[in-house]
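Note that one protein chain is taken out, while the other chains of the complex remain in position.
Chain lettering (A and B) follows the sequence in which the chains are written, and residue indices restart at 1 in each chain.
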Amino acid sequence: MSKILIGRYVPGNSLVYKMDPRGKLLVTILFIFIIFLANNWVTYAIITIFSFLAVAATKLKAKVFWDGVKPLIWLILFTSVLQLFFTTGGQIYWNWIIFTISSYGITNAIYIFIRFTLIILISTVMTVTTMPLEIADAMEWILTPLKYVKVPIDKIALVMSIALRFVPTLFDETLKIMNAQRSRGADFNNGGLIKRAKAITPLLVPLFINSLETAVDLSTAMESRGYRDGANRTRYRILKWSKYDLYELAYFIILVLLLLVFRTK
Amino acid sequence: MSIKFEKVSYTYFPGSPLEKKGLDNVSFKIKEGQFIAIIGHTGSGKSTLMQHFNALLKPSKGRIEIAGQTILPTTSNKNLKELRKHVSLVFQFPEAQLFENTVLDDIAFGPKNFGYSEQKAKEKAWTWLTRVGLPKSVANRSPFDLSGGQMRQVAIAGVMAYEPDILCLDEPAAGLDPRARKQMMGLFSKYQQEGHTVILVTHNMDDVANYANDVLVMESGKLIKHARPAEVFKDRSWLKEHYIEEPKASLFASKLTNFTFSNTPLTIKELVKGIENNLKE
């Protein structure tokens, strides 16, 4: 029952869900670069609006995105505060030993804050609307060129997909063994570091043994089902581009163009 | 002493999109020293209920009195050891919990956690090693070298070795062959006759008929019936309505259309007796 939301994928069917994971992954990566094109209030406003529209297009609750930002909020604030105190230039408002608050500092802090938050938001848009498996497929596609230098991308992809498939199983198993050992008087919550490290053996050994058993069973099943090394396998699940990916591309290009036009040269 | 549930509800993942009711306003009182069966379909709340007995789960609402302790939604996670010493849970396929280097050490793990001295724990381990039917020769072997059935026995011994007052078991005989199954059920029955409470979560209605003297029937998180086995299996249309199987004996009896049984036979013994009475009348 432990539905720990890995990759925090949230089921839905808005238009973002219909986009190809390859496009989403690529755009997300490019976004991290193009955000540096913004260098004044207008461009930051543009990219913020575009990002929030993307968030809105998922049709998911704001809480989903807040959950994405929340764990990193202190890091974002810390980085912003550093900018605030250590940037000099423009008008100086306050100065104490090495700390300065200047007009540049204030704008930089705000810029950094926006930049960070938007990157997280856009990554969250991808991870909540794309199943981990699809992300793995997209990664496989991006890595395809490595095939030509004899990297076994197919096998790596199969391993990734099986690993992802067993994550929830492993969580359930962990919870079950923890409960069983708790019933036998094991204590995972109290005591010092050494005591806790010791307490984890009754959890790790069974998990390890069970995983080995699973691996043996799985390989037996795979072999029985005709899996063999070096055979030419076909693919059932393939990714397909659709018109939604064109929309995505157009949206992205418009954003880049606007940024290029309005940025301070 | 008794085990008492008062309006106990449990909600999984409250406030999230995955929110789900595990238990819904469950109240009952059972006497200690009984052999109690909990039946119901997969997902009916049997396992959720079981995990409340030793506070692996705590009620979202309501209160539980068990083994002289009270469990409330606010009960702290600390200091549950005393409770777990008296109320023990055996999950399905318990052989998955073995981890020690030797069989004996694994059986002694529980007793040691619950405050037995090293020597006393080993003594207990020896006692229960033989009581569950393992040969003494396996004591110093690795539990992972044993057969599946023997590993199950080690796991069960490891829980019985600190002699909990209340022993809860989730399908302890699942996957065992008939001989091992019979032997294991006999072990629990004997344990109950020695003055302990045994709570069995099961799908096997013959085990219910043969061993239990009190039955809790769960459906969608609710307790829909609490009665003696004879009472539970009496009403055939009610059983059908709730998709509960009958014990083999009563099913067989129902096909003997021109026979009359004063009470629905639940066990093979009762069935044979009933047939005899009919034929010899």
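FYI, a residue touches a chain if its C-beta (ideal position, glycine included) is under 8 Å from a C-beta of that chain, and two chains touch if they have at least 3 such contacts.
Everything below uses one rule, namely that contacts and distances are computed from a predicted model.
Participant: Which name from "Cytochrome b561", "Energy-coupling factor transporter ATPase", "tRNA 2-thiouridine synthesizing protein A" or "Molybdopterin synthase catalytic subunit" does UniProt give the chain that's left off?
Facilitator: The record for the missing subunit names the protein "Energy-coupling factor transporter ATPase".
Participant: Among A:L15, A:I29, A:L75 or A:I162, which one is in touch with the chain left out?
Facilitator: Candidates A:L15, A:I29, A:L75 or A:I162; residue touching the omitted chain: A:I162.
Participant: Hey, which of B:S147, B:S237 or B:S262 is the one touching the hidden chain?
Facilitator: Only one listed residue reaches the unshown chain, and that is B:S147.
Participant: Out of A:A62, A:I194 or A:I238, which is the one that touches the chain we can't see?
Facilitator: A:I238
Participant: To test your reading of the contact rule: which positions on chain B touch the chain that is missing from view?
Facilitator: 41-43, 147-149, 174-180, 203, 243, 245, 248-249, 252, 255-259, 268-269, 271-272, 275-276, 278-279, 281
Participant: Tell me which stretches of chain A touch the chain missing from the display.
Facilitator: 3, 133, 161-162, 164-165, 168-169, 172, 213-214, 217-218, 220-228, 231-238
As a convention for this text, only the chains that are shown with their structure count from here on.
Participant: Enumerate the contact residues on chain A facing chain B in the complex.
Facilitator: Interface residues on chain A, with respect to chain B: 1, 3, 10, 173, 176-177, 179-187, 189-190, 201-202, 205-206, 209-210.
Participant: Applying the document's contact rule, which stretches of chain B touch chain A when the two form their complex?
Facilitator: 12-13, 17-18, 51, 54, 56, 77-78, 81, 84-85, 88-91, 94, 96-99, 109-110, 113-114, 144, 158-159, 162
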